[in-house]
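One protein chain omitted, others in place.
By written order: A, B and C. Residues from 1 in each chain.
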Amino acid sequence: MSSKARRTLLIVQAVIAVGALSLSALPAQALSPRQEVGVTSSAIKLGITLPMKGSASFGYNQLPDAMKAYFSYVNANGGVNGRKVTLVVKDDGYLPKQAIQNTQDLIGKDKVFAMVGALGTANNQAVADAVNLGRRGIPSLFINTGFSGFNNRSAYPTSSTLLPSYIMEAKMISKYVKETYADKKICLLYQDDDFGDDALVGFDKDHGNLTFTSKIAYPSLSQGVAGVPDSWVTKFKAAGCEVQIVFGVSTATLYFVMGAAKAQYGPKWILGSVGADVASINPATIPYIIGATSMSFLPSVVDPKDEYVAKFKEIHATYNSKAKFNSWALIGMNAAFLTVQALKAGGKKLTRASLLAALDSDGAKFANAGLVPLNYSKTSNVGYNGYWFGKFNSAGDLVPNDTFTYTVYTTDSGTGAVEKSSYSRPSMPAKGLPN
Amino acid sequence: MALTVSELTIHHGAICAINNVSFTVPQGQLTAVIGANGAGKTTLLRALSGLNKSTHGHATWNAHNLLHSKPESIVRHGVSHVSEGKAVIPELTVNENLELGAIWRKNKRETRETKDQITSIFPRLGERLNQRTDTLSGGERQMLAIGRALMSKPQLLLLDEPSLGLAPLVVEQIFQTIRDLTTTMGLTVVLVEQNAMGALKIADNGIVLNLGKVAVTGTAQSLIADPQVRAAYLGY
Amino acid sequence: MFQFINTLLIGITAGSIYSLMAIAIVLVWRSTRVINFAQGGLALASSFVGASILAQQISFWIALPIAMIAGALFSALTEYFLLRPLLKRSGDKGEEIFLPIIATLGLLGIIKTILNFTYGDRIGSIPPPISDKGFVVGGQVIALSPMRILILGIVLFLMVLLTFLFQRTNLGLALRASSYSPEISRLAGVRVDVIRTAGWAISGAAGAAAGILQTTNGSGAISPESFEFSLLLVFGFVAAVIGGIESLIGAVLGGLTLGVILAFILMYIGGSLVFFSAFLILIVILIVRPHGIIGVKGGRRA
Partner (left out) sequence: MHKVKTLRFKTGIGFFLIGLCVFFLSNVVDEWRAFQGATVAVYVVAIASIILLTGYSGQISLGHGALLGIGAYAAALAQIYAHLPIWLCFVTAVLVTAIFGALLGVAAARLSGPYLAGTTLALAVGLPSIASQFSILGGEQGISFNVGWPPLSLGADFTQYKWFFWIATIAALIMMWFLQNILSSRYGRMWRAVKSNSVAAELAGIGIGSSKVLAFTISSGVAGLAGALLAMTTNNVSPSVFPLALSFSLATGAVLSGVNTLGGVMIGSLALVAIPEIASSASNLWSESENTAMILPELIVSALLILTVFLAPKGPIEKLRARHRH
């Protein structure tokens, strides 16, 4: 190929590229600039990025449909101040890079009004760092992570988390373990990133003050390598562990309990909130987790007397009939329920700023299924701050006890004590629609 | 029962490798095809065994059309081709190379008989049956290549440059074997050779190819005697 | 000592599954000089076939062979409809191994799409057919269970079967001959095209077996975007290359080497280096022996 021909080609390509890009740019230019992004008089567009496919997606990928089910219910009943709520879902495969890309897509291309329920510690950190939501004034509500780093109001002015932080979780586990299994050998498996590191803080001398006979950090995704779960089991067994705490994602938890069963390693299991619900992923694994301890801030999904569970279940049956009503559905619907209240509180002239202001002033008072208080205020973007402990029953559902009476603990991400909570939640608004 | 080639033409892209070639090889005879490098000898042979596609013309053996057939089906019609350069598979054992030649034959007893026959013709192969072929000498490999071809019980044997790269003494031995095979097994043989003199000495007939065309045909003796052929191909 | 033996057992089990995958890769390489990156996807699709049969309450002993047959079929179809026309077009020269790799990557995408459409986020379950509880030796549970013995047994059985097939049968002779010299094989009457398809079919069956055994040895569950199967392909490929890519015995040795070394690294150094270790093991072996453990130096053009 002669240089001349090559040069000509390059130029031709450049011209094509210019043409292609400017053509596709036209509709974007046609948009009116005055309108708040993602809101019209009849619609509100929200975005979420989370793993929808792949090993890390189990359970999480049921969230969007549950959220949409509740949005559909609201839309069918007049919407939020007359606006229909839509949710654009993007799959990030649990990869921070893809989460960044998705968020950029959602904001730049899909032009969503706000992010809601984005999932994952590393992902949200990378997004916060890279996309700079705060500086651009874009709300990211009810982030699904317990990483305490997000509870820094000045660093993340437009973000709010939903889950209790992993520090809180670790502190509460410490208290629970010391009370329930005094003088036992306690061991810990945790994910080797900020998710696990946060937990380590919660267990340390100044916080939970729990000492471990043995602890293993596993890198994300390594659980899928043949032999990796076996090596955890072998080491923990050799250390003589009696109580096994797992601070990992659900696939890691799943591999671990199965590997333990093979090696007849039978400690008292304490499964962290993130990875405990392996049963709804694969019902075949229920036998492995029966009797294991875990925790939740929402009522048990099989609680027969909880008004939120009953109403959500009813809406779910109508608008997401193909899916089973499980703990993921409950989490998704509760998040959507909170979102609708926030949007409503944002007023008729809804803007990103009014939404954030509404969350700050009214967020702590929002009705929701949680048995634990929310802590949103002008100075705090922290959501729930506590848990109740329970065990998995023979159907694989987490229950507090036979009578469904919950003992709720609350704490903070600092060195404050873990205390029994006397919080009583707002009752369900009529028809399950926020006032 | 004869090999008949008529008006055969083969193009490689724009180059015409074989141009309107016609000849007949009578049954039971050894025909040598000689000519300079690039005369189209190998192309001709590869066309007859189905390895090269022809552009135009006919070639039949036993009323079986050789063109437009695949090599694996041509061999089933009694045509065996020993391609250029010691056509054996070095990674296999001697025995496996021989077995390969009879792989499509159903009757295992007959196959064993053929193998016994071949190892009696080439006793060196019989001694080395379980050795890997890359331990053989050049001459032995060439014998193995011929032996492999014989394993399919051919009536027509196509040999491409069996003397290539072998020591003169070995060449003589190979040529003698080919002559003997033709006679004792009643084979029809087409022998393509650079070594024109050696080939014509054992052949019944000869064909001289020049730039893809038949230049001269005749009995081997008449070609050896032809002064033009002598000057151009035999070198004296 | 106890931990050492357990590590060895863990490594051998994992390694034997890599070996099966490596064999699948080697078979394809020998048949057509192609690296099939859809191998993991084909194994996954076959495992889903196995899982759907198991879901009908049909025995593992029927599901495994049917999955292997499905694997053979998928793989043969791939060769027939994708690789054969591709290789005919590009000829022997040209873009060498790059184009087929890209074509099989494309196929992988299509397989995943089909699986995603068919199964969505559902999970295929392949529970162990017999106990996977480890034996107790001297009061200690070792990393060897009836299920693991079964895995090793199946792998061993398939290896013996393949060795017999390759060394003692006409099909094996034809497979070997076609891989070394297609032209001589055709002249000897071997239908090389058919034999290549057969080579791919056997490879597909081996891959399917690897997939099913990997799943029962692991979480017992498969999903359309299985990360485990990507790893199976990568480790299988690494094992095949360590073994010299041409040789079945090499593939087995490569798989076991990789499995055992990785198990020891996991146990005594830690999990964070497991992926990088695979690269290190490969590069160290290739620096010492550029053509793998079994590969012949200056041998066939690779």
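As a convention for this text, a contact is a pair of C-beta atoms (placed from the backbone, for glycine too) under 8 Å apart; a residue touches a chain by one contact, two chains touch by 3 or more.
None of these values were measured; they are calculated from a predicted model.
Student: Using the contact definition given at the top, list the shown chains touched by the missing chain.
Tutor: A, C
Student: Which residue, A:L46, A:V80, A:A122 or A:V257, contacts the hidden chain when the whole complex is considered?
Tutor: A:A122
Student: Touching the hidden chain in the complete assembly: which of C:I66, C:L165, C:V234 or C:I249 does that?
Tutor: The one listed residue touching the chain not shown is C:V234.
Student: Any idea which of A:M52, A:A279 or A:L371 touches the chain not displayed?
Tutor: Selected residue, touching the omitted chain: A:M52.
Student: Which residue numbers on chain A touch the omitted chain?
Tutor: Interface with the chain not displayed, on the chain A side: 1, 3, 5-7, 9-11, 13-18, 20-22, 24-25, 28-29, 52-53, 64, 89, 91, 95-98, 100-101, 104, 108-109, 121-123, 125-126, 129-132, 192-194, 219-220, 222.
Student: With the missing chain put back, which residues of chain C would touch it? List them for me.
Tutor: 29, 35, 82, 85-86, 89-90, 94-99, 101-103, 105-110, 112-113, 116-117, 120, 230, 234, 237-238, 240-241, 245, 272-280, 282-283, 286-287, 290-292, 301-302
In this section, only the chains that are shown with their structure count from here on.
Student: Of the chains present, which has its C-alpha mean closest to the combined C-alpha mean?
Tutor: C
Student: Name the chain whose C-alpha centroid is most distant from the C-alpha centroid of chain A.
Tutor: B
Student: When the C-alpha atoms of chain A and chain C are each averaged to a single point, how far apart are the two points in Å?
Tutor: Roughly 37 Å, centre to centre.
Student: Taking each chain's centre as its mean C-alpha position, how far apart are chain A and chain B in Å?
Tutor: 76
Student: Distance-wise, how many Å sit between the C-alpha centres of chain B and chain C, to the nearest whole number?
Tutor: So the centroids are 42 Å from each other.
Student: Scan chain C for residues touching two or more other chains and write them down.
Tutor: Within chain C, no residue touches at least two other chains.
Student: List the residues on chain C that touch chain B in their complex, please.
Tutor: For chain C paired with chain B, touching residues are 170, 173-174, 176-177, 180-181, 183-192, 300.
Student: Would you tell me which residues of chain C are touching chain A in their complex?
Tutor: Against chain A, the touching part of chain C is residues 2-3, 6-7, 10-11, 13-14, 17-18, 116, 121, 123, 125, 127, 132-134, 136, 141, 143, 145, 147, 214, 217-221, 223-228, 231, 259, 262-263, 266-267, 270-272, 274-275.
Student: Flag every residue of chain A that touches chain C in the complex, lowest number first.
Tutor: Spelled out, the residues of chain A in touch with chain C are 52-58, 61-62, 93, 192, 216-219, 221-222, 224-231, 234-235, 237-238, 251, 254-255, 258, 261-265, 281-282, 284-285.
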